[in-house]
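The structure appears right after this line, and notes come after that.
Every protein chain but one is kept in place in this view of the complex.
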Amino acid sequence: ADPLVAYLVGLGDDALILAQRLGEWITRAPQIEEDIALGNIALDLLGQARVLLSHAGEVEGAGRDEDALAYLRDEREFRNVCLVEIPNGDFAVTMARQLVFSAYQYELWTALRNSTEPLLADLAAKAVKEVTYHRDHATQWVLRLGDGTDEGHRRMQAGLDRVWPYVAELFAADDVAAQLPGVAVDPPSLLAPWTAYVEDVVARATLTVPTPTWHSRGGRRGLHTEHLGHLLPEMQHLHRAHPGARW
Amino acid sequence: ADPLVAYLVGLGDDALILAQRLGEWITRAPQIEEDIALGNIALDLLGQARVLLSHAGEVEGAGRDEDALAYLRDEREFRNVCLVEIPNGDFAVTMARQLVFSAYQYELWTALRNSTEPLLADLAAKAVKEVTYHRDHATQWVLRLGDGTDEGHRRMQAGLDRVWPYVAELFAADDVAAQLPGVAVDPPSLLAPWTAYVEDVVARATLTVPTPTWHSRGGRRGLHTEHLGHLLPEMQHLHRAHPGARW
Amino acid sequence: MRFDRMIADEVRIEPRDWMPEGYRRTLIRQIAQHAHSEIIGMQPEGNWITRAPSLRRKAILMAKVQDEAGHGLYLYSAAETLGVDREELLDLLHQGKQKYSSIFNYPTLTWADMGAIGWLVDGAAIMNQVPLCRCSYGPYGRAMVRICKEESFHQRQGFEILHTLSHGTPAQKAMAQDAVDRFWWPSLMMFGPPDSASTHSAQSTAWGIKRFGNDELRQRFVDMTVPQADVLGLRIPDPDLRWDEATGHYAFGAIDWDELDRIIRGDGPCNAQRMERRRTAHEEGAWVRDSADAYARKHAAAATTTSDAA
Partner (left out) sequence: MRFDRMIADEVRIEPRDWMPEGYRRTLIRQIAQHAHSEIIGMQPEGNWITRAPSLRRKAILMAKVQDEAGHGLYLYSAAETLGVDREELLDLLHQGKQKYSSIFNYPTLTWADMGAIGWLVDGAAIMNQVPLCRCSYGPYGRAMVRICKEESFHQRQGFEILHTLSHGTPAQKAMAQDAVDRFWWPSLMMFGPPDSASTHSAQSTAWGIKRFGNDELRQRFVDMTVPQADVLGLRIPDPDLRWDEATGHYAFGAIDWDELDRIIRGDGPCNAQRMERRRTAHEEGAWVRDSADAYARKHAAAATTTSDAA
């Protein structure tokens, strides 16, 4: 398989699956402003996913468009990291996941502005702006929840604890990226700046960086949590129920 | 459309969808005995559904078997009453739903033992025994929860309140049944014995029969709650993802 | 009296202007109901975000539901200029003491309902709302200008969804027809009871809040919509519908007002569900809002301390 296709699909699936999870929040958020904010972030991610998956399909040259890739692959063919597929939990879990992921994407897209692959560089220029907002949004909430009430503090710490086992996978060395020097970013290289940013936020929020006893692994190789297998039927059902239809 | 097919599909869908809901409990029940009991009830209902849908397919004569009917119909083609599709909620909501439905099925199958349609009469003879156990199981739990602790009482009453708006639909006059004298049971005729049984249980459980301000309607005409549209993708996804495959 | 002259001269009333208490109360009730309708109205469409059949449609739908949340916020802000705050209004909604549009108590059973809601429900809403852009109360009128612009965009999107479906596979076309069959009559009910049975209307008209009668707007909606149904190739589910040369309007069948009454009384298919979702979101979010408030207080205090020290 073409490593560029695999790389684009991996990044695209991250964005797609997290957009799907954030979409579940709409009409359930703690205040109307957050229905809007989470919707905005979901829309940005969905936009990134569409560019990445469309381009993956073009590079692949097998006639698959963004919808074929999003709707007609099975669980084992998805290449997202496990982080994005875990259930929303309460607002603190979602904000912990947002902090981890948006700070990761911030470093990723910042680095990809220099990608030799023009599409990635172009997308990165736009995505950095989006993700700067996402990261700020998550940061503000982690601060408000961590350094607000006792209950907020307790729940926010529990949120970090819930999400932290999925962090290491984001920065694991990746065969696919290794085959694309200049095009892709080496995930371990993002760890130091990510850690600096996130640890500062966690400290300011009067919270503790968790030290999990286990770590997710394997999302990029199609080895997911059991949660993805419940997310995909909902996402794909209607599309698959009408083979070949246009929408 | 053949009213016998519609009648069989309606009863079959009731059993199928409730079996699906009860299957969601397995590994989540309040004690292991209940994982087993809810599994037993789900298995009985699934067995009824398979007989009813298989026979519906045969009478229809269009080559649809039980799986074609269960997996390849869309939401608007399902003919179950809305009661069976509402989410499980807590154990009290599920037991309230079980009391309502099993007491209804008890009267239904008791009456259908005299159906002039041999398959219905045969199935009824077996199903009455099953549903006698289902009804007893639900009854015991409504008593234990209603007349146990204060929290049990409060939750059991809330369970009844949650479920009661879906009761009237079970006993609404039904065009399809009306076209099948001798074969089908007239739903309103089941109301009096159902009420006598259920009101006695509710009273013994020190609970109050709710008087809901709204009522579900239309399941037999394919007008469902929004919940069914989330249940079906999960149930049907794998089957539909592999068109024509054998399992 | 200055207020009456302003109304007569069609000069807009602004928050600082004196206004009769009845005018204020009527506006609060109407704007709040309108805001609540936007917020509750997010649910029937929100129900399909996770299941939209293409990524493009998913993005459009998500943006639309977000717009509705935004409309809710503009409208709560407009109401706040009349001296109530959003929390108060939300509490009234959650306690069932203020209403929202009954149309949102119908379930969205298929994807085509996204089309029917856009085309018919948003279409009817626009018909009701365009005259409100000239409402005598400034903040409400200005909010409506912005909202109407977005709504007509939504209506086109809904039309386009149905158009694609009705020109798609037979199953898609049947899905589109079914959605129109279910949403047609409820859309006509959105204009409210016949003028003969409508309360409040005369005073609202005198105050420059209401500009047209319910029946007149309903007729305009029918006249606008029927030719669009032809373009879509979909049938309006009314055997009595016909063009009336004499009046220059479409004549249509009798509306089942009992159904509307039943739903207003709370006996609609989704009343309980819609309210439960709203209340649950609000209650489960209480700790989040509380923590944000505590943080703001803490850091405002810290800022004060810092500036005192400086």
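The chains carry the letters A, B and C, assigned in the order they are written, with residues numbered from 1 in each.
As a working rule, contacts are C-beta pairs under 8 Å (C-beta built on N, C-alpha and C of every residue); 3 or more make two chains touch, one makes a residue touch a chain.
Computed from a prediction, not measured in an experiment: that's the story for all the values here.
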item	value
Displayed chains contacted by the hidden chain, counting the whole assembly	A, B
Touching the absent chain when the full complex is considered, from B:24, B:60 or B:122	B:24
Contact with the hidden chain (one of B:119, B:143 or B:223)	B:143
Absent-chain contact - pick from B:3, B:47, B:87 or B:193	B:47
Absent-chain interface as seen on chain A, which is shown	74-76, 165, 213-218, 223-226, 229, 233
Chain not shown, touching residues in chain B	16, 20, 23-24, 26-36, 39-40, 42-43, 46-47, 49-50, 53, 66-67, 70-71, 90-92, 141, 143-145, 147-149, 151-153, 155, 234-235, 237-239, 242, 244-247
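Basically, only the chains that are shown with their structure count from here on.
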item	value
Interface with the most contact pairs, given as the two chains involved	A-C
Distance between the centres, which are taken as Cα means, of chain B and chain A, whole angstrom	40
Cα-centroid distance, chain A relative to chain C, in whole angstrom	34
Multi-partner residues of chain A (at least 2 other chains)	234, 237-238
Contacts with 2+ other chains: residues of chain C	51
